[in-house]
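What you see is the complex with one protein chain gone and the rest in place.
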Amino acid sequence: MPLKTSDEFVQSLADLDLQIYLFGDKVEDWVNHPVIRPSINCIAMTYELARQPEYEDLMLATSHLTGEKVNRFTHIHQSTEDLVKKVKMQRLLGQKTGSCFQRCVGMDAINALYSVTYECDEARGTGYHARFKDYVKFLQENDLVADGAMTDPKGDRSLPPHQQADPDMYVHVVERRDDGIVVRGAKAHQTGACNSHEIIVMPTIAMREGDDDFAVSFSCPADAPGVFYIYGRQSCDTRKLEGNELDVGNAQFGGQEALMVFDDVFVPWERVYLCGEVEFAGALVERFAGFHRQSYGGCKSGVGDVLIGAAAVAAEMNGVQKASHIKDKLIEMTHLNETLYSCGVACSAEGSRMPAGNYQIDMLLANVCKQNVTRFPYEIARLAEDIAGGLMVTMPSAQDLADEKIGPIVEKFLAGQCDTPTIDRLRVLRLVENLTLGTAAVGYRTESMHGAGSPQAQRIMIARQSNMDHKKELAKALAGVGKPWDKTAVKKPTATTAG
Amino acid sequence: MPLKTSDEFVQSLADLDLQIYLFGDKVEDWVNHPVIRPSINCIAMTYELARQPEYEDLMLATSHLTGEKVNRFTHIHQSTEDLVKKVKMQRLLGQKTGSCFQRCVGMDAINALYSVTYECDEARGTGYHARFKDYVKFLQENDLVADGAMTDPKGDRSLPPHQQADPDMYVHVVERRDDGIVVRGAKAHQTGACNSHEIIVMPTIAMREGDDDFAVSFSCPADAPGVFYIYGRQSCDTRKLEGNELDVGNAQFGGQEALMVFDDVFVPWERVYLCGEVEFAGALVERFAGFHRQSYGGCKSGVGDVLIGAAAVAAEMNGVQKASHIKDKLIEMTHLNETLYSCGVACSAEGSRMPAGNYQIDMLLANVCKQNVTRFPYEIARLAEDIAGGLMVTMPSAQDLADEKIGPIVEKFLAGQCDTPTIDRLRVLRLVENLTLGTAAVGYRTESMHGAGSPQAQRIMIARQSNMDHKKELAKALAGVGKPWDKTAVKKPTATTAG
Amino acid sequence: MPLKTSDEFVQSLADLDLQIYLFGDKVEDWVNHPVIRPSINCIAMTYELARQPEYEDLMLATSHLTGEKVNRFTHIHQSTEDLVKKVKMQRLLGQKTGSCFQRCVGMDAINALYSVTYECDEARGTGYHARFKDYVKFLQENDLVADGAMTDPKGDRSLPPHQQADPDMYVHVVERRDDGIVVRGAKAHQTGACNSHEIIVMPTIAMREGDDDFAVSFSCPADAPGVFYIYGRQSCDTRKLEGNELDVGNAQFGGQEALMVFDDVFVPWERVYLCGEVEFAGALVERFAGFHRQSYGGCKSGVGDVLIGAAAVAAEMNGVQKASHIKDKLIEMTHLNETLYSCGVACSAEGSRMPAGNYQIDMLLANVCKQNVTRFPYEIARLAEDIAGGLMVTMPSAQDLADEKIGPIVEKFLAGQCDTPTIDRLRVLRLVENLTLGTAAVGYRTESMHGAGSPQAQRIMIARQSNMDHKKELAKALAGVGKPWDKTAVKKPTATTAG
Partner (left out) sequence: MPLKTSDEFVQSLADLDLQIYLFGDKVEDWVNHPVIRPSINCIAMTYELARQPEYEDLMLATSHLTGEKVNRFTHIHQSTEDLVKKVKMQRLLGQKTGSCFQRCVGMDAINALYSVTYECDEARGTGYHARFKDYVKFLQENDLVADGAMTDPKGDRSLPPHQQADPDMYVHVVERRDDGIVVRGAKAHQTGACNSHEIIVMPTIAMREGDDDFAVSFSCPADAPGVFYIYGRQSCDTRKLEGNELDVGNAQFGGQEALMVFDDVFVPWERVYLCGEVEFAGALVERFAGFHRQSYGGCKSGVGDVLIGAAAVAAEMNGVQKASHIKDKLIEMTHLNETLYSCGVACSAEGSRMPAGNYQIDMLLANVCKQNVTRFPYEIARLAEDIAGGLMVTMPSAQDLADEKIGPIVEKFLAGQCDTPTIDRLRVLRLVENLTLGTAAVGYRTESMHGAGSPQAQRIMIARQSNMDHKKELAKALAGVGKPWDKTAVKKPTATTAG
């Protein structure tokens, strides 16, 4: 079975020569950098759980390519059951990390490319699908992490890629050689870019004639020559430099985003999956987005579980857990969170088989799922802040608590109502802060808003998928639109005499 | 195949001797009474569609008792696939009737009783399950409609049944005979009471020692001696007396509620499914409610489709269909409606096998589903009223439109912006009125609120099912609650000199 | 003091020869018609309260034209205090009638025309203002009710009035004579049309060159030759024909809407207030709408008080008044209702003096007020339905309750948990039904949505009034946009060693 331990995973990452810039410097021992490490721990958890028998059913799947058990993150979904299990696995990981765990983009990318390469070959006689299957096998057999990279900087949004003043605003082919292509450009907002072995690049919008050089999809090692990363800044990121587990809130896990730059990177043909077939760019975007909008029904409800739990613990430590309004707020948070999960499950259970043989989610319901994700985590966070109380944002620093003179005073005055040590009360409040205002809020709030497409993108898809004509026909039939009207049958309302 | 045509169904109803009171009178030809008939047409539609090949997959199921194809409304769910199909069938019928179609209560009752009678037999050595299976077979083989009757008047809610001043506030056994029992009491808010062949009675709350006479479940023919019905009044009900399809909005279909009275009704033992086993009353209530909360994810989203379609048609006839705010409101309505459907699907797909062999929905998600149903139809209705415009509630009556002198004036001034005849514009607006303020609003709004339990009932179940302890453990683990704290590792934040 | 008693008012109405069509017939004794009378009672209440000393401060004002005390409904606002008192008077009347009381449109019309005629005279040398002041004096001295009529049928909304296929889609001048003008057309959705002495007509949209015949404002007696009314149908309207106070919910009061037709009506010049000055049509619409959007902050919060009270009484009669979720829902309803009232007060308190000397509300806040009115009454209604319980829509008719045989059974089973007679419990539930689904729902819900302009109209005004440029400047100043950036000051985050 090709499964790495989490230690082997970390070592395999360390063996890469990633070019990462953070706070203006190139990071040397990036695997152990305190700002970056929590995001590596998240992915390590996807390895860790895969080796625990109790999670085997969710974390592993049987590859249709090799017949072997593989980590589900490298699996091509073979049934609606697979789709549902994907969501459950994501919820589990959200629960274990309290964070975006970043390995989903690659999974969603391979599943989208799987069907699109097949259909492109069917239509254009290209040979991408076989190539791509080899690549998936390579990922599975080596138990690798792939980053799925989609969002280009886009430049002037009113112009197509090939009319941009600066063509680098979209990743594009700058040279076609016998052995491969050379690409240039950048991908922005790359979740999980600096903890992957491989990068899978896809176009970011539907394309048309003239955009040929931009309709390109390929994969390459994360440390391919010419690839480098500029690490994104998160709220409260430097607390991780303070050696201070307390104020970080969630000391072990965290997300990560980066600007990924392709400075004339060479890609051999066997790693190219689209190159000029402009009419397939749109399908690829839509399918990747569809899978990723499903994903959020899983991962965000998992993180939601942590936040609900943290609010419940905070309420207990504040001694207010029995107040009816507190109980009701926890119910509301649970209700909203399970609604997200329901949408994730529903678009999976309603999935369907593609011509390539793999399974795809229901596109309408996946967009509905994500649209809810752009709303409910914000309300859950608001309720968590309500329950946690103001101390969450007014309490002194860990440095104060650690101080010999000031520490005992802080401890005395911030003791909660129960027997809990003050430090534990503060830990839980810092976890709530982390999820609502701090580093994890980037994943739980802003990523919920914009990840897998901003809210308006889902609304456009919902409109397109809503089959409004059918609904109009239903209404017309019941209203009797177009039927002859028998005026002579109309009677005048009146009432008989009393009794 | 034991399937009636819709005409045969209506005839079979007409053969019953139901005792129905409406507006203070006993109704004679009740099957053809204009106030009642639309509710019969709804159920007739469940027969009609069952015979159309295109809907066979949803409308029919293979009985696990007889191996025959039966109407799904009489089926015991054998898989999660069955559960999902139930929801889809309900959405279909909501679309076709634009109304509560009333046959679900019986389906949900037999599925709840199926597992509860089994477990009661296991625990108490009673013989209810075999009996009940015979009864289900009887329903299936004769393709009958059963009403599931649960809600008692309840009297003083702070007292258990056996301590009520008037014991009739809960249906109860007044006599135990060799051949059967005699029951007395009433069931309120009975949806679909006056268009069923059979009545299935269940207790309405969890019970305890002393409530033995009240812990009773049985079935009887709808026209059993001693059973009578007092028909509930709906908003705009008497418009149906005006021979006036226009102002009714939905001339063909409608819902129905009645107060069902049991005035010393005899029930033979073979139709008794619980009698004194107080500890099973609670499970029966919970499971029936669970199934019924799932149901609303189907039927209400079907009715929602009609309302969305009606709003879209109204917008076109008003000439405003291209306004961005109109399009956006239709998207929002669709989004909310599909969220309801997603919850219906999710609690079905996550269903599980009971000891009796049948399948039950996921209890947490079914309650989440219904909780959303207590909210979103109201917002969908509000948006429909927004799109429809004020004319919906200010336009003259059909009698004015039919009048020789006034009619042409109404027609002239109420013409919409397009080529649509005025009458069709008014028809669509009356359909919106019907669903938001009229007879169908009782089903689409108030029943969404209170049917299958009022909102607070779901919140209690959500709290109970939320596994909050697990969530608290997740949060504590990530926050590091209880871990020793290494104060010495704490560093002070600072910044190096520029550059 | 020129104040009529309510009886004198009713008699003065009866003296008019209104041409009203209802259910296809011309209504003869319209003042006593059971469908129409409740709306007359509402206006009668504006006379009744004006003579009660305790309400004098709100109901009366000192005319700036005559120095006499007049009914505030005929007053031109002279201060922000007047504007606030207007809102309070409206809340009082909403409380007393539980209904739209319909006299506001005339008050808002005279206040809008007062400043517009002044400004038109200033700009164009016309003589409207003096004329109009005479008219206001006439209304005040005779204590009359005026209807303010604005909304034309509009026909094809993409075309201006003078390009309509049928010019009658907008009220317009068909003949200019020495002694006056002849007008033709119709006004739709006319609240309070059939219980006014006078009609004040205004254009419904901003106009431009070519629309001269349509830019017309005038007044005429409600029974001027050529004026007739087609009465609008409301949800549950015919219950009022059943001699049945119970099922009506609110037996005494109700709203009213009509299609008002002008079939070549002659208007003498002294009653013409705009005629061809197209550039003033827009201001007139905006100011009337502004005053009317303010009005809703008063009247709807008054009706909201009734609905909140009804829900509270229903909860008591159901025996659930102490449940924490019930209490919390009543708080939420109160909170939303008082937010509406706050907005009504705020746009009044922030009003300002016009060149004509009268006071006008703050336009931005009045639109904000109305926008909230398109939302909160729906949520208040939803919560009321939640608290009331399903019985509200499933209970038998008054005819059943009055029946000798069935009545006692209904009474027995529908008794609440307390000592309240069943009839009183049902009365309160019918009042909730009346406000949420019945005749009063037309006023409380649909009129809240569309009266004084549909929601999108307010959004356009909010955008126009929001002074977004100022907000952008604030943000740019704080963000430092355009400032030179001193890169050399940037330091790298780090942390000193522990402790």
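Each chain carries a letter (A, B and C) given by its place in the written order, and its residues are counted from 1.
Going forward, contacts are C-beta pairs under 8 Å (C-beta built on N, C-alpha and C of every residue); 3 or more make two chains touch, one makes a residue touch a chain.
Keep in mind it's a predicted model, so treat the numbers as computed, not measured.
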Neighbouring shown chains of the undisplayed chain, as defined at the top: A, B, C
Residue touching the undisplayed chain, where the options are A:Leu16, A:Leu65 or A:Leu414: A:Leu414
Residue touching the undisplayed chain, where the options are C:Ala398, C:Leu414 or C:Leu437: C:Ala398
Contact with the hidden chain (one of C:Arg177, C:Lys405 or C:Lys476): C:Lys476
Residue touching the undisplayed chain, where the options are C:Asn244, C:Ser295 or C:Asn318: C:Asn244
Residues from chain A at the interface with the omitted partner, ascending: 21-25, 153, 155-158, 166, 168-169, 186, 188-189, 230-236, 238-239, 247, 257-259, 261, 318-320, 323, 325, 374-375, 378-379, 382, 385-386, 389-397, 399-400, 402-403, 406, 409-410, 412-415, 417, 433, 437-438, 441-442, 445-447, 449-451, 454-456, 459, 488-499
Missing-chain contacts mapped onto chain B: 23-25, 238, 241-243, 324-325, 328, 402, 490, 492-495, 498-499
Touch residues of chain C, complete complex, unshown partner: 84, 95-98, 238-239, 241-246, 249-253, 305-310, 312-313, 327-328, 330-331, 334-335, 338-339, 341-343, 345-350, 364-365, 368-369, 371-372, 398-399, 401-402, 407, 423-424, 427-428, 430-431, 459, 462-463, 466, 468, 470-476, 478-482, 485-487, 489-493
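Heads up, the rule we're going with is that only the chains that are shown with their structure count from here on.
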Rotational angle, Cα trace of chain A fitted to chain C, multiple of 5°: 180
Distance from chain C to chain B - Cα centre to Cα centre, in angstrom: 37
Centroid spacing, where centroids are CA-atom means, of chain A and chain C in whole angstrom: 49
For chain B, residues contacting two or more additional chains: 238-239, 399, 402, 459, 489-493
